[in-house]
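Please see the structure below; I have some questions.
In this view, the complex is presented without one of its protein chains, the others remaining in place.
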Amino acid sequence: MAKICTAKEAVESISEGMSVMIGGFLNVGTPEGLVEALVEKGVSRLTVISNDTGFVGKGIGKLQDHKQLAKVYTSYVGGHPAYSQCMESGEVEVILVPQGTLAEQIRAAGAGLGGFLTPTGVGTVAAQGKREITIYDRTYLLELPLSADVAFIKAYQADTSGNLVYRRCARNFNPIMATAAKIVIAEVEEIVPVGTIDPDQVMTPGIFVDFLVRGDIEHGRDR
Amino acid sequence: MAKICTAKEAVESISEGMSVMIGGFLNVGTPEGLVEALVEKGVSRLTVISNDTGFVGKGIGKLQDHKQLAKVYTSYVGGHPAYSQCMESGEVEVILVPQGTLAEQIRAAGAGLGGFLTPTGVGTVAAQGKREITIYDRTYLLELPLSADVAFIKAYQADTSGNLVYRRCARNFNPIMATAAKIVIAEVEEIVPVGTIDPDQVMTPGIFVDFLVRGDIEHGRDR
Amino acid sequence: MAEIDKRVRVARRVAQELKNGEVVNLGIGLPTLVANYLPQGVSIILHSENGFLGIGSEPESGKEDKDLINAGGKPASILANGCCFDSATSFAIIRGGHVDTTVLGALEVDQKGNLANWMVPGKKVTGMGGAMDLVTGAKKVIIAMEHVNKDGSPKIVKECTMPLTAKEEVDLIITDMAVIAVHSDGLYLLEIGEDITVEQVISCTDAKLILPTGHIPIFGEEGSKER
Partner (left out) sequence: MAEIDKRVRVARRVAQELKNGEVVNLGIGLPTLVANYLPQGVSIILHSENGFLGIGSEPESGKEDKDLINAGGKPASILANGCCFDSATSFAIIRGGHVDTTVLGALEVDQKGNLANWMVPGKKVTGMGGAMDLVTGAKKVIIAMEHVNKDGSPKIVKECTMPLTAKEEVDLIITDMAVIAVHSDGLYLLEIGEDITVEQVISCTDAKLILPTGHIPIFGEEGSKER
């Protein structure tokens, strides 16, 4: 059952070397307040799993700006110039994953699957070090699940049970990440009473959410 | 883009020996009108993929009552007494699949995956004939995707583009089946103009739906 | 003890295993009764594998919703904080370890924690439904059943003879006679029922039981009343 708290309280248990999934696609649907709280906390050597690595001074990019990262699983680092340099210098280990594979790996972790077979990446560098399995004459890569210690989720609305609703393409990686981490923290635009969201319209069941943070309150209070 | 028609018209292209996925769980969320149209058409030697096989004289059960089946993939035949007999006599080949595996096999087909690894069924009869793969000391079964020629879907509401919304637990297998068949026929309770359903609330994108049948009109006209 | 009392005793004892806020899936039959005996202050979230969380009370006659049944096919209701999803998601929740406890009946359980509860050889086959996924995926598997078959033969055996539902997944066995924990080295007798002796439990159990060194607690007296 979700506990309503501030971003600062929500990130309290995150310590050096942990893995954090962060929702969002080019900063749409990224929980800015939670990332900022992680920057303020100053915890380092994190592993981040995210669609992309954001921009300089914005969203996930801030974690790179403050040198808090050891490893990143992502499909795109093009928005933040420091990443290529870090990849070359080895300062941050960047594991590039095709976007659909990344999404499916996260889903697989949340769904208790041991892996899945995808045709994506066969014959490319994405196949390196992976097992190939042929089914009915088509070759697939065996991809393994990807989970994390913590997930940072951004939703539009939550009820006090933690049921979440997303808006437009701010949904992206958020619902699957909510299923694949030990601790799930959701930053939302508004928290409404139970009964406001029809059961049919819930996009992430409240059972997945451990902490609920109201983005606007956070911005008002902590900065 | 979805074409609005009668159940009779929608099932026209279904011929002997085809495979048909049918949504529903113990007859909740089962497209009664489409099953009835298939009974009236009298086409036989069908392969059916469904959570369960319904009841005598109701839903999917009718296809057994009229001896239209050659093969069934399902998790539960307990609602219809004729199935056990057919299994023994070999009149109908019944392949029992754990419910979660069945759902995931259908999803995998719709999602272009070559298969997935599940812990369900290891060490049981469900493992027979399947490849086992061990990942980090845990053993999984490699399960393959399951697709069909046609899917019969039941939804609550459709807009004229074929976007679908389901109600309560009548959702069950319907959304995944809508992704995993060459021809998708949706029986709905009402058809509303485009714009009535908010894009965030669509549960099955209209691109998956080929034919839209209004259940009530069907019941009025064809019987 | 009357049949009904035995079932209530089991349900009441199982209810004491559930923690506040847990996500629980209750199987058909005896396990369903568990929801009626939750201790004061314990509220659980019931998962229904046909696609929703937050099973509410049985709807009044005439107030059934045609789109709402439980996994056994009976009319159901959904709580205001409940939510609905498709079958792939429902089993992702189960297999992904997001159901804290599943409570099911058994035909046989053995000392390795193997469970057989879906098929009696030679009898009509009905199918495993969602049982294999539930037993494999739930964090904790509790078997709730009467200790012996109608003919008095043991249901807790050395090795299952019937087709398995899952291998080595059972954590706890709760019957009208005993509470037994399944560990890797065998079955531990934790509690015995009111008016039952250790000897009776042993004689009604085909598998070897590891006995506690001191006093053995008794269950069946306390526990919350039906609400």
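Labels for the chains are A, B and C, by order of writing; each one numbers its residues from 1.
We adopt the following convention: a residue touches a chain if its C-beta (ideal position, glycine included) is under 8 Å from a C-beta of that chain, and two chains touch if they have at least 3 such contacts.
Since the structure is predicted, the reported quantities are computational estimates derived from the model, not experimental observations.
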| item | value |
| --- | --- |
| Partners of the unshown chain among those that are drawn | A, B |
| Touching the absent chain when the full complex is considered, from A:Leu46, A:Ala170 or A:Val184 | A:Ala170 |
| Candidate in contact with the missing chain, chosen from A:Ser19, A:Asn51 or A:Gln68 | A:Asn51 |
| Among A:Ile4, A:Met18, A:Val39 or A:Leu96, residue touching the chain not depicted | A:Leu96 |
| Touching residues on subunit A - with respect to the absent chain | 25-26, 28-29, 51-52, 74-79, 81, 83-84, 87, 94, 96, 98-101, 103-104, 106-107, 118-126, 156, 166-176, 203 |
| Touching residues (missing chain, whole complex) on subunit B | 1, 107, 109-113, 159-161, 163, 179, 194-195, 199-200, 202, 205-208 |
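The rule we apply is simple: only the chains that are shown with their structure count from here on.
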| item | value |
| --- | --- |
| Touching both subunit A and subunit B (chains) | C |
| Most extensive contact between chains (C-beta pair count) | B-C |
| Geometric centre distance via CA averages, subunit B-subunit A, whole Å | 33 |
| Rounded Å distance, subunit A centre to subunit C centre (Cα mean) | 35 |
| Where subunit B and subunit C are represented by their mean Cα positions, the distance between them in whole Å | 30 |
| Residue numbers of subunit B (touch at least two other chains) | 104, 118-119, 166-168, 171 |
| Touching two or more other chains - residue numbers and ranges from subunit C | 52, 78, 84-85, 91, 94-95, 137 |
